[in-house]
Structure formats: C-alpha cells, structure tokens
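Only one protein chain is missing from this complex, and each of the others stays in its spot.
Up next, chain A:
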Amino acid sequence: MTGPAGPELVITGIGVLAPTGLGTESYWRAALRGESGIGPVRRFDATGYPVRLTGELPSFEPAERVPRRLLPQTDVWTQQSLAALEEALADAELATSSVPEYEFALSTASSAGGVEFGQREIQSLWSKGPRHVGAYQSIAWFYAATTGQVSIRHGLRGHCDTFVSEAAGGLDSFAGARRAVEDGASAVVCGATDSALSPYGMVCQWSGGQLSERADPARAYLPFTEDACGYVPGEGGAMFVAEERAAAERRGAPRCYGVVAGHASTFSPPPSSGRPPTLRRAVESALSQASLTPAEVDVVYADALAVPEADRAEAQALCEVFGPYGVPVTAPKTGLGRLYCGGSALDVATALLSMRDGTVPPTPNVHRAAPEYRLDLVTGAPRRMPVRNALVVARGYGGFNSALVLRAPGPRRPRGLHGEEY
C-alpha cells in the first residue's frame, strides 16, 4: 500500500470478548489451555432447530460495560464492540482527546449488522403495526451503527469506514486502518465483533449449508479432519487501538504488540468459472508486501471453515506457499465457533499474543489433522516457540479472501512495494 518510507501501523491496545473469556488475558489463558466455549444454544429455545450449538459469550452483561443510555439504542453486536474497545483503549493508555482532532480514524467491519435488534423490530412491525417500530431501529440495525456509536462515544472525528466481506472483514479493517494512517491519521480504532444469534439470524446462517448440526460440543467443529461437518456459529471478537509508529513512539505508548506488515485481499471466482481460487495469491501478496519469505513465517492462523472442500482449498494454498507441513498452523476458533469478522479480528489478537509470549495455542477438540491436508496443525498442548512473524488468513462467504502479516515489534525494516511506485 505504500513505499518503503511510508508510515507503519503498530498495534498498541487489544480488547477481547470471546466465548471462552471476557477480556484479553482471560481469553488468552483459556486459549493456551485449549478450552472450548461451545455449548448448547442459550439465547432462545432451540428445540427443533437444526443447529444445536453456539459459541456464546459467557456472562456478558452489557450494562456493566456500556453506558446505560446507549443500551436501548444499540444491538448486542455494537455493545460488544464498545465493551471490547474500552479494554483496548485502557490497554493502550491512550486518552482519545490527546490525539489531534481529525487524526483519530475508525476502520471496522460488520458481517450482518444488528441482527437481533432488527428481528425484534420487524416482528413488532408485522405483529403490531408500523407505529410499534422503535425509534432506534434506524440507528441500531444498519452495518455502520457500531462505527457511528464508537465515533460518538469517544469523540473520534477522523475518517470512518465499515467494511463488509463476511468473515474476511476483520482483516480488511486493518488494511483500512493502514490506509487511514497513510492518509494522515495518527491513531485508528480497528477490529470487529459480530453477533447474529437470534432465531432468525441463526436460520439465515444455516441456510448457507455450512453450519454443523451436531449436538456434541467436542465433535461439532473439526476442520482439517475426516470428521469435518461444518462450523458452529459464535459471537464476539476483538477491537484494537492501532497507531502510526512514530506517533506511538512520541507519546511513549506502553506496549507495542506488533506491526501490520502486509495485507492483501483477493476474490475467488465461482467454481463454475473454471478458474482456480485466489487465496494463495492473497497470502503471497501479503508476504511480499511485508518483504518476508514463506520460510520467515513462524505461524499461520487458519480460516478453518470445517467444510471439507473449503478445508482442502485452504490447505492446498498453504502447502503451495509453505510446502507440506512447512509451517505450524493453528485454529483456536474450534473452541469458540466462527465469529465471522469478529473471528478474524480475534485471530489477530491471538497472533499478537503468541508473539508476545512465544507460545502458539492449539486447535481445541482436534486431535490430529487428516493426512490428506499435509498440515502441521498445532493440537493438544500449546507450542512454545519464538514467533516473530505471523500470518492470519480469513475467508468470507461468496469468495472473499484476506491475508494479514504481523511482525513482532523491533527495528523498522524496508517494506516491499505494493504495485507501482508513486
């Protein structure tokens, strides 16, 4: 996205809400232990539903984390973003008012907007009439609702974007953040949460034919195995404070988790086109932008859809880039469910924590990858190893691919050009 002299984006604050833990450290401890937060649907009576399991946030009380007056006007997805961001801002020790007025940007993602809120209001409309639709439907349901609420809550007046590319969106928010910094922002809120667990939201997801219908939490979401049978839907995600590196250094930011070293998004044409998928090119472009060879990548956080065809495509792309068993691959999301763009954002958080602590968390519930995938999948115990460079891969329903390369903080190194020089 920029020449070698361009600004670098560093991540200085993380906030996490995951089905295995609320808060970064609580989530991280659970991830290292390989815990699972997948369980029976609790949000509603799912008797008779084809999907029995979800990854729901445990004991998330919005009233404790979100200003009271915002509760009636926001969907739970927005409340999750607001809560996670509080943690990220505290972690970064960044007072938003200390950033020049128009230099604090937002780049977030949403897969489906305020699904639960929207269902409730549509039900009111159709069961009781138009005058029973609440005054907040117009601001709670739409995909940019979280972005707007975050901007207002924290007084952020810079450039705002909300990207929608289903599960790839969490990574695309980082690309947007980097562009915002290249265009003059000094700090950016990025990341995402997602939640579409209302009865109708669940059925919408199920109609895509990719959800697991199993009832045993330990056997429901098993990517890269002979037993793969779709994924379990979940909710939550991660929000971040990212800063232009020089600005973060000037203010003495207490932590720098890592550098956003490369990103690329590509689109896979429909199978009917006869053209190959493009995930491999996304990975290669992101690596080249980061001036890294595949051998320099220490770990890959996989998309891990658990739909056999999609698993094969992902494993094949990784094998083509890194060689068979060429790099440790992990998918902590098998203990969480698929959190859509919140999930890819959460993978970024996990990758940064594995850099910090030199430990790669395992893929819960998966005992061993099927040999056909030729992956060095981290299973069972966490793997102690230095992590300097990490790759996060995400795919969104319909053909969206995104790859993000993170580098451990350290001295600057020249970045590869992304296209022509200007």
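Assume contacts are C-beta pairs under 8 Å (C-beta built on N, C-alpha and C of every residue); 3 or more make two chains touch, one makes a residue touch a chain; residues count from 1.
Keep in mind that, in the parts below, contacts and distances are computed from a predicted model.
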Missing subunit (named according to UniProt) among the choices "Response regulator", "Amino acid/amide ABC transporter membrane protein 2 (HAAT family)", "ATPase" or "Beta-ACP synthase": "Beta-ACP synthase"
Absent-chain contact - pick from A:T24, A:T266 or A:T330: A:T266
Among A:P58, A:P199, A:P294 or A:G358, the residue in touch with the chain that has been omitted: A:P199
Touch with the omitted chain, as defined above, among A:T54, A:S165 or A:N365: A:S165
Residue touching the undisplayed chain, where the options are A:L32, A:L57, A:L106 or A:A187: A:L106
Candidates A:G191, A:G342 or A:G396 - the one touching the absent chain: A:G396
Interface with the undisplayed chain - residues on chain A: 1-2, 44-45, 49-50, 73, 102, 106, 110-113, 115, 118-123, 125-127, 129-131, 133-135, 137-139, 141-145, 147-149, 151-152, 154-166, 169, 172, 179, 196, 198-201, 203-208, 210, 264-270, 273, 275, 278, 281, 396-400, 417-422
